[in-house]
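Just passing along the structure, written as C-alpha cells.
All protein chains but one are shown at their positions in the complex.
Chains: A, B and C, in written order; residue numbering restarts at 1 for each.
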Amino acid sequence: MYRYIARTVNEDALMAKSTAPKSSPTAEGASEGSLTPERRVAAYRLMVLARLTDERCLVLQRQGRIGFYVPLQGQEAAQVGAGLALEPGDWAFPAYRELGVALTIGVPLGSILDQLFANSGDVTKGRQMPNHFGFRSHNFVVASSPIGTQITQAVGAAMAAQRRGDAIVSIAFFGDGATSSNDFHAALNFAGVFKAPTIFFCQNNGWAISLPRAKQTQSPTLAEKALAYGFPGEVVDGNDLTAVYRAVRAARARALSGEGPTMIEAQVYRFGPHSTSDDPRRYRADAELEAAKQKDPVVRLQKELMAEHLLDETADRAIWEAAKAEVAAALTAAEKTAPVDPHSFLDDVFASPTPRLVDERVRFEELLRDGVVKP
Amino acid sequence: MYRYIARTVNEDALMAKSTAPKSSPTAEGASEGSLTPERRVAAYRLMVLARLTDERCLVLQRQGRIGFYVPLQGQEAAQVGAGLALEPGDWAFPAYRELGVALTIGVPLGSILDQLFANSGDVTKGRQMPNHFGFRSHNFVVASSPIGTQITQAVGAAMAAQRRGDAIVSIAFFGDGATSSNDFHAALNFAGVFKAPTIFFCQNNGWAISLPRAKQTQSPTLAEKALAYGFPGEVVDGNDLTAVYRAVRAARARALSGEGPTMIEAQVYRFGPHSTSDDPRRYRADAELEAAKQKDPVVRLQKELMAEHLLDETADRAIWEAAKAEVAAALTAAEKTAPVDPHSFLDDVFASPTPRLVDERVRFEELLRDGVVKP
Amino acid sequence: MTELTLVQAVNRGLQEAMRADSDVLVLGEDVGVNGGVFRATEGLFKEFGAERVIDTPLSETGIVGTAIGMALYGLKPIAEIQFLDFIYPAFDQIVSELAKFRYRSGGQYPCHVVIRTPYGGGIRGGLYHSQSTEAYFCHTPGLKVVVPSTPADAKGLLLTAVHDEDPVLFLEPKRIYRSVTGEVPEGDVRVPFGVARTVREGTDVSLYAYGAMVPPTVEAAETLAADGISAEVIDLRSLVPLDEAAVIASVEKTGRAVVVHEAARFCGYGGEIAALLAEKAFYSLKAPIARVTGYDTPFPYALENLYLPNAQTIAHAARATARAT
Partner (left out) sequence: MTELTLVQAVNRGLQEAMRADSDVLVLGEDVGVNGGVFRATEGLFKEFGAERVIDTPLSETGIVGTAIGMALYGLKPIAEIQFLDFIYPAFDQIVSELAKFRYRSGGQYPCHVVIRTPYGGGIRGGLYHSQSTEAYFCHTPGLKVVVPSTPADAKGLLLTAVHDEDPVLFLEPKRIYRSVTGEVPEGDVRVPFGVARTVREGTDVSLYAYGAMVPPTVEAAETLAADGISAEVIDLRSLVPLDEAAVIASVEKTGRAVVVHEAARFCGYGGEIAALLAEKAFYSLKAPIARVTGYDTPFPYALENLYLPNAQTIAHAARATARAT
C-alpha cells in the first residue's frame, strides 16, 4: 500500500493515454472534429469583428465614452472556436472577457454595445460594469465580477439539465487565475461526483492581472488539475481555431453520452492590459508580448485560409471593411440610445417590491421632485 | 500541443516513479524510517491509552458526564505514528478527532480530560465543545469545527517558520471529507507555490459523517490530489504504525530540505459513530465495520510486537492495566476540578476589553447580583 | 391538523412541496440516506430517490453554487446547510450571486433557491453549533429571511418559501426543534411572508422576538402579567420583508419596546428594529428602547446559559422599560 506518486514532473506520463492525435490543421474527417470551409471563413469574420470591436472599445474608454472595458485580444480563436462548438440550448456561464463568445452564439453587436454604454437598450438595465454581459435569449448567463463563482453554477445548471433529461451541456468560461478559486475546486469536484455534462473551458492567457501563470500554481498544466476530480483535462492551442473547436466538440459529445465533464485549457495570451484600469508595463516584459503576437490567432487563421485558398486579399479586405462598418453603425446606434431610466435602480430587487422598497421609492420620488437629487 | 490526459484510470502510472519501497514491517535501516523497538512499544502504550480513553469517554457521554464526544477508534496507529514523527517545535494543526496525536506529543491526559469536562483546568476556558483541543505549550493549535480551515493556517505557519529560518514543519490533520473543502484547495495551492514546509496528513477513515469516500470525489485516491498542486502525495496503510511514521518522517525531511510540502493519505476506518450525536447504523453496513475491525491497528501492533518478542502476555496485560488506571485517576481528578468561572465568558474577546465589553460586564454583574441570572 | 414537533413540521413541509412539484429537490450534507443530522429530511430519500434528495460532498460552496445553477435552469432547489455556523464557505455565492442575480441581470435571471439551516444556541453546541448571524443576511439586499417559532409556521413559511420567486434563507431554531409541538394543518397551507404574528396582546410594553426566543419571551410576558404589566409579544418571524406596520403599531399602543434576540447585540437585527422605531414611532416612545441579546463575544460553550437571553433577563429588561419615566 506504500506508493509514491510522482507524475508531476513526468510530461510523458501525461500523454501516455492520449486519445487524440496531435493537432494539425489538415486533420479533418470525423464530422465532430471538422469545421467546413464555410464555417471557418465565418469564424474568421467573427474573429475580425471581435478584434475590431475590441480596438474600438479601448478607444471609447480612453475618450470617456464608456466607463471601463476588458479587452479580449489574443483570445479570439479560443472564444470563437468554443462558441462555434456549442448548440442552441447549451448554457454558457461566462466571465467578463467573453465578448467573442457572445458574438459567436449570435448575440447582436448592438446589444453588446448597449451593455457597454449601460443605456436603455441594455437588457441588464445599466446595473453592471461594462463587459458583464447577460443574454437570457442566448442562454448566456449574466457574468459577475467575483472570480470563479460561475463555474459552480454551470455545474448546477448541467445537473438540472441532466435531471430534466435535456440533451444539452453547460460550459463555464474562466481564466487561469480562476483555477485558484474556491469555486473551481467545488465545481470540478461536484461535476466529477455527479457526472455533470459540463465543459470547463479555461482560457489560460498567461496572467491573472499581474500574476504570471507560473506563480499561480505549481502544477505543470492547468488541464491536469481535472485528474484530481476523476475526469480528463486537455491542453489545446488556443490560437488554433480548429483545435479549440474540436476539443469542445469532443467534450460536448462526452458530456452528452453521460461520461461526465471535461476540462479544456486553451493556451492563449492576453495581448492587452487586464482591463482599462491596468498598466501591464509595470509587470511584464515587452518581449514576451511581442513573442506572443507572433502567434496572433487572427493572423494565423487569415494565413491558413489564404494558404488553403479560402480567402484572398480582396475578400479579406472586404471582411475587415464590413466589420469596421458594422462596428461603426452599431456604435452610432448605441450612442443614440437613451440613457437608462433613473428610477430603474430600485427595480428587480425582488419579484415584487417589499413594503420597505415601496417606501424607498416614495422617498426617492420626493427627492427627485424636490430637486434634492438630479438624474 | 493537443494532448489528452488520462492518468485517472491508470493505477500503474501512479506508481511509476515510486521512490519508496513497498512497506514491510521488517524494512528498517534508514534511520529516518526506523522506529526502535522501545519506541514501538511506547507507541503501543500510547495507542492503548488512546483506545481506553476513547472507550471511557463514550461511556461518560452516555452518562451525561460530558456533553459530547468524538471517538477516534481505528485511527490510533495513524495518529500515534504521525505524532511520533514530529519533533519539538513542529506545529500541529488538528481537527477535532486528534486526541491520539495530542497524547503522543506529550499533552497530559489530565489536560485533555479537563477540556472534555470544560472545567476550570481547561486551558481553553470551557469555550469550546469537547474535543476541540488546543495546547500552546505543545504547539497543538486549538481546533475549530469548520471543516478544513486549519489546513490553510498550517501553510501560513510553515511560511512564517520558513521566513524566520526555523527548522520546523507544520502538519495539518484532516479527514477525507475535508478534501472537498475550499481550504484544502487554497492550502495545497499556496503550499505548492511557496514550497511551504507543511505536511498534509489526511486520515481517510472512509466516511464524512454519512458520506462514504466514494461519493466524495471521483479521484481514485485522495493522495493524488497533491499532483494538481505540483507536489507528491502518498497513500499509506494507516493501520501500520511504522508505515505512517516513515511516511511522515520522509515528508518532514523533504519539507526541511526546502523541497516543499507532501500530502499523506493514511487509510484507516472509523470504528465508531462520527460523534456521539451520530448513529452510523442508519447509513453503513455492519459487515463493512466488521471487516475493518479485522485490521484493528491496536491488535495489529500487539501481534507484531508479540511476534517479534518485544511483548508477551504479561507485559501486555500490564500495559492495559496501567492505562486503565491512568484513565481512572485522570478522570477522578478532572471530575473534582472546579467548574469554569462564570464571569469568564466575557474575557478574551480582545487583548483588553472595549468600553462596550466593560459595560456588558457591568450589566452582567448586576444581573448576577440581582439574581436575574444564576451561574 | 396533526400534532407535530417543529422539525417534523419542516419535514412535512418538504414532503408536501416535493410531492406537489417534481422540480423541487433537496441537496446538502447527510440529507439523503442519513435523513439529515437533525432528521429534517428523514424519509425523503426513500420516497424521492437519490436524484431529488442529493447527498453532496462536504462543500457549502458547491451546495449553494450548484443550487443556484439549478435554479437558473428552472428547478426549485432546497439546499440544507448543516448548521448556520457552516454557511460561510457559501457566503460568496449567497451574497454576491444568489442575492443579486435578479437585479444585476435586469430581471432576466430570477434565482429562486431556498436555503434551510438550523441556527441558534441552547443545545450545548459551543461556538460553531450555536450562532445566530441572521443580521448578515438581513443586511444583504435581495435575500428574504424567515424564522418560524411554531410547527405551523415552520411548515407554512417553508411552503411559502418554496413557492416564492426570490431566494429565501429559512432559519430553523434547532433548540426548539423537538421541545415545541403544535397543531399543523395538512396540505399546502402557507403562511405569508411579511406578516408578523401577535402572540399575545398587551398595552404596556412591546416585546419583539423571533425563533427560539419566542417561548422565553412569552414566559417573560406571563411573569410580567403577575406584576401587573401587560406585555404584547410580537413574533417577527419574517425578518425580511419585515412587517414594519405591525412593529410600529404595537409601539404606538404601548409606547415602550424591548427587542430580544440571541445574536450578539452590536449591529444585530435588534438595532434595525430600534432604529425603525426611533425614526417612525419616535413620538410614541415613552422610554428608552431596550435590547435583550447575546453578549458581544463569540458564543461560549460551558456558560451558554449565562450568555443567552432567557425569560428572567427578558422580564427584567421589560420591567425596567415598562417602568421607566
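For this structure, a couple of remarks:
We take it that a residue touches a chain if its C-beta (ideal position, glycine included) is under 8 Å from a C-beta of that chain, and two chains touch if they have at least 3 such contacts.
Quantities reported herein were computed from a predicted structural model and do not represent experimental measurements.
Shown chains touched by the missing chain in the whole complex: A, B, C. Summary of contacts with the chain left out: across C:A17, C:L72, C:C138 or C:L171, the touching residue is C:C138.
Taking the complete complex into account, B:V193 is the one of B:A43, B:A178, B:V193 or B:V298 that touches the chain left out.
Within the full complex, the residue among B:R97, B:K125 or B:H274 touching the omitted chain is B:K125.
In the complete complex, the hidden chain is touched by one of A:R127, A:R254 or A:R270, namely A:R127. Interface residues of subunit C facing the missing partner chain: 85, 88-89, 91-92, 95-96, 99-100, 103-104, 127-128, 133, 135-136, 138-142, 240, 242, 263-264, 266-272, 274-275, 277-280, 282-283, 285, 287-291, 295-298.
Residues of subunit B in touch with the missing chain: 91, 93, 122-125, 127-128, 132, 134-136, 141-142, 144, 146, 149, 151-161, 163-164, 170, 182-183, 185-187, 189-190, 193-194, 347-351, 354-356.
Taking the whole complex into account, subunit A touches the unshown chain at residues 67-68, 118, 126-129, 132, 144-147, 177-178, 180-182, 208-211, 215-217, 277-278, 282-283, 339-340, 342, 344-346, 349, 356-357, 360, 364, 367, 370, 372-373, 375.
We adopt the following convention: only the chains that are shown with their structure count from here on.
For this pair, subunit A with subunit B, the centres built from the Cα atoms lie 43 Å apart. Per-chain CA centroids place subunit A at a distance of 39 Å from subunit C.
One simple way to say how far apart two chains are is to compare their mean CA positions; for subunit B and subunit C this gives 35 Å. The residues of subunit A that reach two or more other chains are 182, 185-186, 189, 193, listed in rising order. The set of subunit C residues touching two or more other chains comprises 57, 59, 61-62, 89.
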